[in-house]
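Of the protein chains in this complex, one is absent; all others appear in place.
Should a chain be cited, it is by its letter among A and B, assigned in written order, with residues numbered from 1 in that chain.
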Amino acid sequence: MAGQVLVTGLGIVSGIGISVQDTLASLLAGKSGVGIIKYLQTNHKDIPCSEIQLSDEQMCRMLSIPDSVPINRTSLMGILAAKNALADANITPNRALRIGFISSTTVGGMEKSEQFYKDFLENDTRNEYIKIHDCGACTEIIADYFGGFSFVSTISTACSSSANAIALGSNLIKQGILDCVVAGGTECLTKFHLNGFKTLMILDRAHCRPFDATRAGLNLGEGAAYLVLESDENVQARNAKALCKVAGYGNACDCYHQTASSPDGKGATLAMQYALDMSGLKPSDIDYINAHGTGTTNNDESEGVAIMNVFGNSIPPVSSTKAYTGHTTSAAGSVEAVISILAMQEGFLPANLNFKNQMAKLSFTPVRELRRNLKITHVLSNSFGFGGNNTAIIFSKIQ
Amino acid sequence: MGVFIQGIGNISLQNTFEQIGFPEPVWYNESYVRCIDPDFKNFISPIEARRMSKVIKRAIATAKSSIAESGIEMPDAIISGTGLGSIDDTEKFLSAMIDNNEKFLQPTFFIQSTHNTISSQIAINLKCHGHNNTFVHGGISFECALTEAMLLFAGNRIETALVGGYDEMTPAYFKLLNKINTSGSLAGEGSVSVMLSSRKNEKTYAAIEAIEVLYQPENIETSIEAFLDRNGKKAADMDIVVLGINGDAQGDLIYKTIAANLFGQKAHAWYKHLSGEYFTSAGFGFWLAANCIKHRQVPPFVALNSNSAGKLQNLLLFNHYRNKNFSLILFSAC
Partner (left out) sequence: MEALILELKKEIIKVLNLEGVKPEDIDNDMPLFGEGLGLDSIDALELIVLLEKNYGIKLDDPGKGREIFGSINIFAKYISENQRK
C-alpha cells in the first residue's frame, strides 16, 4: 500500500484567469471575474456571472483542435486546465505509468445540447452532438486529447463533485491501484443551469457577498481545474517536485433536503471531522479554511454553524473565494483546491470580498482584507453540494 | 479479501423484482420496452413520490428491497452509477426552457435532473449520513460505483455499502439513441441496488473477489489474464464467464474472441437479451452472476453454449462500452 498522496501539478481556468499565474495575480489584486454575461447566449444576460474570457473558437485554436471536430465548452475548458496541470507536474500520460483521469461535471455536453435539442428531435444535422452529451463522453474527450490514461471515470455530486474526484484519486493511489491520477472537474455556463438556479431563487442580482448578514444569493461561474496526484514512490522515482500532500478528506451526507443544508450543519460537520481524523490533525492545526461560502442565506449559515461545531473556540481564518470565481458548481471543489494550495504555497489569505455585515449567529468574521507573508501549513477546503453531498479536503505542506 | 453480496433489488424488463431465483423470461417483439414496475406505494409515500420520475422511484424501491433482504439496518455508504440520471426531468426542463424562451420554468424538474439526486434521495429516505457518491461515466457507471465501494472496503473505511446502477429510457431518448446506435441491441432500462458487507452469513449470495475497470487497454486478453493472476487465479479456474454481448456485431466481436481464446472449454452466458442495453445494464449482469452462484444453476435461457458450469465456484463478469471502457468482476462462491 502506498504512503502519502502528493500533489505535483495544478491547472486551472476560470473567470479570474486561464493559468495558475493569472489566478494568483487576481487573488492578490482582489480582482473578481463576476460581471455581465458575454459568451453564453441567454435572455438573462443581466444576471452577474463569471465566464472564462475565451470563446470556444479561441480555445480550439489554442489546443489545435480543428473546427470539424464536434466538441463542447465543458471539454475544451477541461483540456486547457488538464494540459496546464500535466505541464506543471512535468508528466506525459503513458501506459507504462499507471495513470488515471477522474473528472467531474453535471452539465456535460448540455451547452451544445440545449442549442441543438430541436435539431436532435427533428432532423439529423447535429447527431454527432447526441453522442457527446453525457458526462462520461465529455470526460473521454479530455482524456483522449492526451492519450495514455489506463483508468478514466466521471463523478457528479453537484457542488462537491471535483472534491470527490480528488478523494477518489487519492484512494486509488493509497490502495496501490494507480501511481498517478489527474483529478478535478469542469463546468461551463449553460442556459440549463442558469435558468435552473434562477427558478430556485438563490441567484444574487448583484455581486455576491458570502457570509454577509445581508447576502442575497450566489453568482454562477464557469471553471475547470485539476490536480496531479502521485504516490510518494513515483515522485521519488522521477525526482519530481511535490507542492504539498493530500493530508485527509471526508465525505458525509447531510440528508436533510434536496436543495437546502441542515440548520445544524450536520453533514458539513461530519465531513470536516472525517478529514481531520484521517489527517491526524487537531482543529487548531488548520491555518486557513477556504469555505464553500456561496453567498446563499442557507449555505453560509449552515456552513458557519458547522465550522463552529468543529473548531469551537479556535476557528482559523475563513474566507470564501466564490466572489472572485463565481460558483463553478461541479468544478468548485478542484478550483478551490488549487486556490487553497496557492494560498498555502504563497503564504497569503484571500480576502472574502464584499463582506460588510457580521452574521449574528456566527462567532467568526471572514477574512476582510488580503493578508500576506504568513506561514500556512495546513488548509481545509470545503465543498457542499445540493442533495447534501458534503466533502472536505485538507492539504498540508510536506515537512 | 472478499466483499459479500447480502441483498439485491432488481427492477428490469423482466419479472425480477422481489423474486427468488430466475423468473420465466419475458420475450419482446417491440424495440422500445419499459420496466415491469412494482407498486411503488409500498416503498414511497405519495407526498414524496409525486415529484419522482421512474428512475428515482425504482432506485428507492430496489434500495429498500435489497436492504430489507440483507437484514442490515443502515449502509455505511451509498454509491450510485447512472449514465444520464433522470433524463425524463432533464427533457421536461430543457423542452420548457426552449419552448417558453427561458420563462416560467418549474424548479422541480431542474432539481430532479441533477445526476446525484438518486443517491441523495436514497440517503434522505433512509436518513443515512454515510459516504455518498455518484458516478456518471457512461456504460461503466455501475462498475465505477462498485470500484469505489471496493476501495473503501479495502481501506477499512466501511463495513457495508449500498451500490446501485440506475437508468431510464424515455420515448424521446429512445428516438435519439436510434440515430446514433450502430444496430442490433435491444434498448432497455433498469434499476439494480446491491447491499454489500465485509462479513458473510447464511444470506450471502456470493463473494466479490475483485473488480477492475480499464480504459482502452492495449490487449484486453493480456489484461484479463493479468487481472486473474493478481487475484490468484487463471482462466482455467473460471467455471463460467458472463458476457455483455448485446447483439451489436461490432461490439460483440471482442466478447466472442475472448470467450474462444481464454475460456473455450467453459460455460458462457449472456444477459442483455433480457435486460436490454443501457448505460448501467451491467447491474443486471451482476444480479444474474450472483443468483447463478447462490442457486447453483445457470438457467438455459442465458446459456450461450452447452459446456458445463461445473461447481460454479468462480465466475467472471465481463462487460465493455463502445470498445473503450472495459470491466471485469470476479465472483466466487462461499
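Everything that follows uses one rule, which is that contacts are C-beta pairs under 8 Å (C-beta built on N, C-alpha and C of every residue); 3 or more make two chains touch, one makes a residue touch a chain.
Remember, it's a predicted structure, so these values are computed and weren't measured experimentally.
The undisplayed chain touches these shown chains across the complete complex, A, B.
The chain that is not drawn here is touched, among residues A:Asn219, A:Gln258, A:Ser340 or A:Asn354, by A:Gln258. Summary of contacts with the chain left out: across B:Leu105, B:Leu176, B:Val298 or B:Leu317, the touching residue is B:Leu105. From the options A:Leu63, A:Met201 or A:Ala237, the residue with contact to the unseen chain in the full assembly is A:Met201. Seen from chain A, the chain kept out of the figure touches residues 199-201, 257-260. Not every partner is drawn; the one left out touches chain B at residues 46-47, 49-51, 104-108, 111.
Following the convention adopted for this analysis, only the chains that are shown with their structure count from here on.
Interface of chain B with chain A (complex): residues 78, 83-85, 93-95, 97-98, 101-103, 105-107, 110-111, 113-117, 119-121, 123-124, 126-141, 144, 147-148, 151-152, 154-155, 172, 175-176, 179-180, 213-218, 279, 324-325. Across the complex, chain B is touched by residues 42-44, 95, 105-106, 108, 113-114, 117-118, 120-121, 124, 127, 130-131, 134-137, 139-140, 143, 149-158, 161, 164, 168, 171-172, 174-175, 177, 191-193, 195-196, 198-200, 251-259, 266-267, 270, 385-389 of chain A.
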